[in-house]
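What you see is the complex with one protein chain gone and the rest in place.
Moving on, here comes chain A:
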Amino acid sequence: MVDGVSFEVGESTTFGLVGESGAGKSTVGNAILGLAPISAGSVVFDGVDISSFGRRMPLWYRKAVQVVFQDPLASLNPRMTVRTSLRHVLTRHWPSLKRAAVDARIDDLLDRVGLQPHHADRFPRQLSGGQCQRVAIARAIAVEPRLIVCDEAVSALDVSTQAQVMNLLAKLQRDMGISYLFVAHDLEVVRHISNHVGVMYKGSMVESGPVDEVYENPSQDYTRTLLSATLVPDPAVQRLRREARTGRVHALSGTGAELTPEL
């Protein structure tokens, strides 16, 4: 499904992966998480090739690489309180931790993601979408990971909540030195949060580089198409983009049918 995609995520940096649905962004994320098979090539983490692990990922890798999914409610077990969910993660990786120490860690984790101690005893359904996403982030950072795969982590959130969660991710990166692989379809969100960006199209990466370079001076037609189609809340800018894009669309429909998957 995904073919010959190569990129690196540096220490304490964010690599954004953009593209449209079916481009294979999430498949790349899943391969890194061991949720999708790798047929060729390698994912190297800290010098270790993870495709050599076989079916079961070693525990150290699970501790090093974590995930935050798109749907905050579905990514939490509906029958567990926040405390139970977090406790299971903590005791899995630190089996000797005493109950009181676990509870203290949970309080600390909730505090880090901006939740109150009383949220620990809530079930996911009793929390808002933004709060659930904070719990999912707390679960991810509970193991003190080096890399978090954020798979459309803010896409399902409302604008104001989205901004809160993006700020939280940035703060955690500063505090804990975590790297992110930030998979998203929203180019502006990716631009805001990433240092480097890769543009995926039909299973391959068509362009990658430092964010500003790619956004200011895209070298590929597809990247330009994506950028001109992105909507920003500025009527003046949109008027220009609309003109550019209606021109573009006409130009493309004649020549580059392969660049326009839907039409």
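As a convention for this text, contacts are C-beta pairs under 8 Å (C-beta built on N, C-alpha and C of every residue); 3 or more make two chains touch, one makes a residue touch a chain; residues count from 1.
Assume contacts and distances are computed from a predicted model.
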Report the protein name recorded by UniProt for the chain absent from the figure; options are "Na+/H+ antiporter subunit C", "Peptide/nickel transport system permease protein", "tRNA modification GTPase MnmE" or "Alpha-D-ribose 1-methylphosphonate 5-phosphate C-P lyase". "Peptide/nickel transport system permease protein"
Tell me which residue among A:Leu17, A:Val82 or A:Met166 touches the hidden chain in the full complex. A:Met166
Looking at the full complex, which residue from A:Val89, A:Ile141 or A:Leu181 touches the chain that isn't shown here? A:Val89
Touch as defined at the start, partner being the missing chain; which of A:Ile38, A:Met57 or A:Leu97 qualifies? A:Met57
Full-complex contact with the absent chain, from A:Leu17, A:Ala136 or A:Met205: A:Ala136
Contact footprint on chain A, counting only the chain that is left out: 1, 20-22, 24-27, 33-35, 57, 59, 62-63, 65-67, 69-71, 74-80, 88-89, 92-93, 123, 125-126, 128-130, 136, 139, 143, 152, 155-156, 158-164, 166-167, 170, 184-189, 191-192, 225-226, 228-239, 241-242, 245-246, 249, 260-263
